[in-house]
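Below you'll find the structure I mean.
Left out: one protein chain. Kept in place: all the others.
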Amino acid sequence: MIISVEGLVKRYDGHTALDGLDFSVEEGDIFGFLGPNGAGKTTTIRILNAIIKADSGNILIDGHNVFKEPLAVKEIINALPESNGYYEWMTAHEYLEFFSNLYEEKKSKKDIYPLLENVGLSGKEGHLIRSYSRGMKQRLGIARALVNKPKLLFLDEPTNGLDPKGRRDIHDLLIDLNRKHGTTIFLSTHLLDDVERLCNRIAIINYGKIVREGELGGLKGKGTIEDIFFMSTKEGTL
Amino acid sequence: MKKSSLLLSTIFLAILVNYVPASAASRVAVSIDPPSVQANMGDKITYTGTITNNSGKAIDNVIAYISLANVTQGKEAPMDLEDWSANKAIKVDAIPPHGTYEGKWPMRLIDSGSYVAYITVVDKNDNIPISSMMSHLEIKRILRLNPNNVLPVALGEPVLIGIVFMVIAFKRRSRVK
Partner (left out) sequence: MKTAYIMQKEIKESILTPKGFLWYILTSIILSILSYLFLTNSELSLLDQGQMLYMIMNFITALGILIGLVFGADAFAGEIERGTLEALFLSPASKMEIAMGKLGAAISNWGIIFAISLPYLFVVGKGGQNVLTGIVYLLILGTLLAITFSAFSMGLSARIKSMKNSLIISFFMFLLAGAPIFLSAALRRTWFGRILDLINPFADAINTFDSVVIDSQGFSYQAGRVAIICGYTLLSLWFLKRSVSGLEM
């Protein structure tokens, strides 16, 4: 088990964002974390990433307690946040070099090129990020999230706002990462299409609670993924 | 007619009796030296004031200070001597009978024009302050275009920073596609 979450609670100014969350993720999974807007997906990811603190609960990532060993956790995970900004004055190469320098094992220039190639940005490494399209930026964000060769990769709405080709490229990239490198992927999304294409296990969160969790194949026996989602969240729209 | 003549004579006599020059009536006299000065802006000059005790008694605790007035046409005004580094008053503790005291007032000439300087002595036992004659001061303007070699720095440094920026920007541009 690479992620184990027990009784996670987070409150903001009296409002309970996460209300005793329990779930687990196995190593090698592409884990879909679904939920309507405001359900607590981003908050959960930020807590798992050791960026914000929880009020109570336990989280183990690859055996490390997130609250007690945040830096150890950060060495083995990485993430692409939902609203990821970029240092637009940098080139893609400078951007990746900067982030790779922040890890103990400093990347040489040679290591950065394959990374860019992996995400389909080879030949664009010397361009300023401000000249990139949204899809290119998203791919660069994923490349940044891979600089430390993470065992566990968190992606928060990675295909949001991308055109069909951009989405397809990201899907292929993630499948490739998971299959070739064995990277566990924690994918937060409300795009059910992404989930069907990529995930083997899912959890649905609503009002800060996990309302359904299991193998995608098993859950799909009860209807389409859309049916499961609507039944679980009791919402008419996404 | 006689009455009015008598009244006029009495008034005249009264005025005559009362009209005595201040310096003559005072126990103290003061003079300023040099009586006139011609100098350039930036020069330092020193005025010497000599205070004389004309009486047969020692005088004590008199205060002497210098004043400067701009008398250039159109710029007539008393000057604030703080800027001219001459603002300090001198307190003289005692001057013996018929003795003198010499005070110095160094002054830095900070602006051009025609001025008059005079020294005033205030004796608490007198009702009237005593001033010296006026010393005429003519200050000529000097135009200094590059004092302390300021021009190369003032013009060169912004240009130098601009050049450094352009070099950095050029290097950066050559690295970026």
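Some points to look at:
By written order: A and B. Residues from 1 in each chain.
By definition in this document, contacts are C-beta pairs under 8 Å (C-beta built on N, C-alpha and C of every residue); 3 or more make two chains touch, one makes a residue touch a chain.
Quantities reported herein were computed from a predicted structural model and do not represent experimental measurements.
Seen in the complete assembly, the chain not on display touches A, B. Those residues of chain B that touch the chain absent from the view are 41-42, 83, 85, 108-112, 141, 144-145, 147-151, 153-155, 157-158, 161-162, 164-165, 168-169, 172. Listed for chain A, the residues touching the missing chain in the whole complex are 46, 49, 51-53, 71, 74-75, 77-79, 81, 83-87, 89, 98-99, 101-104, 141, 144-145.
The rule is simple: only the chains that are shown with their structure count from here on.
One finds 81 Å separating the Cα centroids of chain A and chain B.
Those residues of chain A that touch chain B in the complex are listed here as 91, 126-128. Every residue of chain B that touches chain A in the complex is listed here, in rising order: 175-177.
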